[in-house]
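Step one of this worksheet: look at the structure below.
Excluded from the complex is one protein chain; the other protein chains are retained at their positions.
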Amino acid sequence: MAETVFKKIQIVGTSPVSFTDAAAKAVAKVAETEKNASWFEVVELRGAIADGKVSQYQVTVNVGCKLE
Amino acid sequence: MAETVFKKIQIVGTSPVSFTDAAAKAVAKVAETEKNASWFEVVELRGAIADGKVSQYQVTVNVGCKLE
Amino acid sequence: MAETVFKKIQIVGTSPVSFTDAAAKAVAKVAETEKNASWFEVVELRGAIADGKVSQYQVTVNVGCKLE
Amino acid sequence: MAETVFKKIQIVGTSPVSFTDAAAKAVAKVAETEKNASWFEVVELRGAIADGKVSQYQVTVNVGCKLE
Amino acid sequence: MAETVFKKIQIVGTSPVSFTDAAAKAVAKVAETEKNASWFEVVELRGAIADGKVSQYQVTVNVGCKLE
Amino acid sequence: MAETVFKKIQIVGTSPVSFTDAAAKAVAKVAETEKNASWFEVVELRGAIADGKVSQYQVTVNVGCKLE
Amino acid sequence: MAETVFKKIQIVGTSPVSFTDAAAKAVAKVAETEKNASWFEVVELRGAIADGKVSQYQVTVNVGCKLE
Amino acid sequence: MAETVFKKIQIVGTSPVSFTDAAAKAVAKVAETEKNASWFEVVELRGAIADGKVSQYQVTVNVGCKLE
Amino acid sequence: MAETVFKKIQIVGTSPVSFTDAAAKAVAKVAETEKNASWFEVVELRGAIADGKVSQYQVTVNVGCKLE
Amino acid sequence: MAETVFKKIQIVGTSPVSFTDAAAKAVAKVAETEKNASWFEVVELRGAIADGKVSQYQVTVNVGCKLE
Amino acid sequence: MAETVFKKIQIVGTSPVSFTDAAAKAVAKVAETEKNASWFEVVELRGAIADGKVSQYQVTVNVGCKLE
Partner (left out) sequence: MAETVFKKIQIVGTSPVSFTDAAAKAVAKVAETEKNASWFEVVELRGAIADGKVSQYQVTVNVGCKLE
């Protein structure tokens, strides 16, 4: 196993649908600019409320990306 | 930005379907009595098991409500 | 209420679909060998990334099982 | 299992006798006004000292109460 | 020392000036309705940003109030 | 000092009497099957409420057992 | 209220009887040399096991002492 | 509410005056290069001492910035 | 860089004015007896309430002092 | 990626040499009985002291093992 | 002491040898692009297992770098 080094980037994804979708959105956004994204860790789950209902699920993730 | 003050109420929502649904249930319940609920933070995820399957997802949230 | 004793087993469930499904997979696996599984607590949410998308949701749970 | 919702109330019980008694005092006080109190979680253990001895045990608990 | 019981209320105070002022605002608001507020514990420090500057300091506190 | 290895087992003991008794129950149960149990660490204190009183004290402990 | 300063001393009390007694032992020991001990906070609960039973309850406390 | 994504940047601001000023310095520095900074969370408060006095207040903040 | 060793002393400073002032008071008190105090870390922010207002800000700090 | 499930086992390794060696000892011990051990997470670093020197480094790890 | 500002970068270093070496690898990698790296804080210790032995030590560090 090579002596690789990774960086972790902290990202908040949002979704009107679910926590899972919000995490997926965060990961997809990172992947636009980081081609070596390989894992994520959930740091925080929050959300916004409007008209007495959840209007937005928010998931903060640390995304691990291999450095070259 | 006004010098508003908020209270946080801790609520446990439950659902047979998903963590997201349990959080939504908690928020909806708070909104019945608090008209200014504006955000929530997930504190804990748990669940009950029956007959070898998850029978209930339980999500504890802090709901932030603006005080008047 | 009887003076029952429980053990907690730490399990990581995985799913390509959602955090909820990963937790359900973990619980179902424990139930194959533990007939008295009665509740679970989520310890950690993580995931794997492939081709710029989430390829696997990973949920670590503590499963509480009644000892006889 | 019904899709019940619970609130958690944070209470500090005190006792000159023991941590267990202080927790029991906190729970009994909540029950005076909340008829659906069903479980508690200990958040903090502290105490006061007078004349070189523990004069008061203090236990902070979150009490879970079913909402109707 | 009497076997008093306290409740803790979680409040978020805000201020355009400082963290100290935001905590003071939270405490003053609680005191409008709770005459026995006796101590507070800081839970979280956050803030809002506008035009590249801090526009609001936000302090979440638990306020301890003696129950009668 | 030998290079011994230990495992930790997580157990929840319960008692109608006190936290101390609940911890003792957890340890005694582990000792039925593990003859090398040598120390424990308290992880969580909780309890059940019935008829407005604590009906059960629950203590989660990690029990350290020497492996042979 | 004067602008007093306190130091906190971390002490581990032990007892064959209970967690409450172990905390009391820790406080009493500190009071032998510190005449201004005024409060304590529990940091950790552990214990030793011998012959399949709890042989010693161990409580780590921070004791607050007023400086003159 | 749009499905926006945010990144969090961790910054340490310093000030000879106060914690509030150190946090403000951190935010202002981030804003020089990030035009969409919208909130911050305090992670850590520390400081340096010289000649028996606080010579520098240090505040670590996570600054949330909207990604385009 | 020499292989120096430091001790950390835990101190609670108090002030009627602000958190920053309370931390400064704690550091100044330590410096009366420790000539090598070199940094501090904030551990806890609390306060006392009197007549519906904050009467005292309390800051617990760990002060790092070089040992000779 | 298959929907595999893992269990985590908590083990304390010890070594007179270093933290790294203690962790390696813990992992090697688990591997004697678990053929699918695939990763570990450090939970705690401690040690014993004898004659004024470290006599034993102790590392608690969670070892992740694939279930079949 | 100047009112400098620092950023913290989160990096995971890996090594087949030891935790210390993995941390050193992480720091050296950051220094390739950041000339003002001045301190680091360990956030997490993990590792990979292959053939029943530790094949890789993994250390996550926050590296503090002075901003100009």
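When the chains are written out, they are named A, B, C, D, E, F, G, H, I, J and K in that same order, and each has its own residue count from 1.
One rule holds for everything that comes next: contacts are C-beta pairs under 8 Å (C-beta built on N, C-alpha and C of every residue); 3 or more make two chains touch, one makes a residue touch a chain.
In this text, all values refer to a predicted model and were calculated from it rather than measured experimentally.
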item	value
Given J:Phe6, J:Phe19 or J:Trp39, the one touching the chain that is not displayed	J:Phe19
Missing-partner contacts on chain K, residue numbers	18-20, 23-24, 27-28, 31-32, 35, 37-42, 63
Interface with the undisplayed chain - residues on chain J	17-20, 44-49, 52-54, 57
Hidden partner interface residues of chain I, rising order	1, 3-8, 10, 62, 64, 67
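As a convention for this text, only the chains that are shown with their structure count from here on.
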item	value
Pair with more cross-chain C-beta pairs in contact, given H-K and H-I	H-I
Mean-CA-position distance for chain J and chain G (Å)	31
Residues within chain J bordering two or more other chains	10
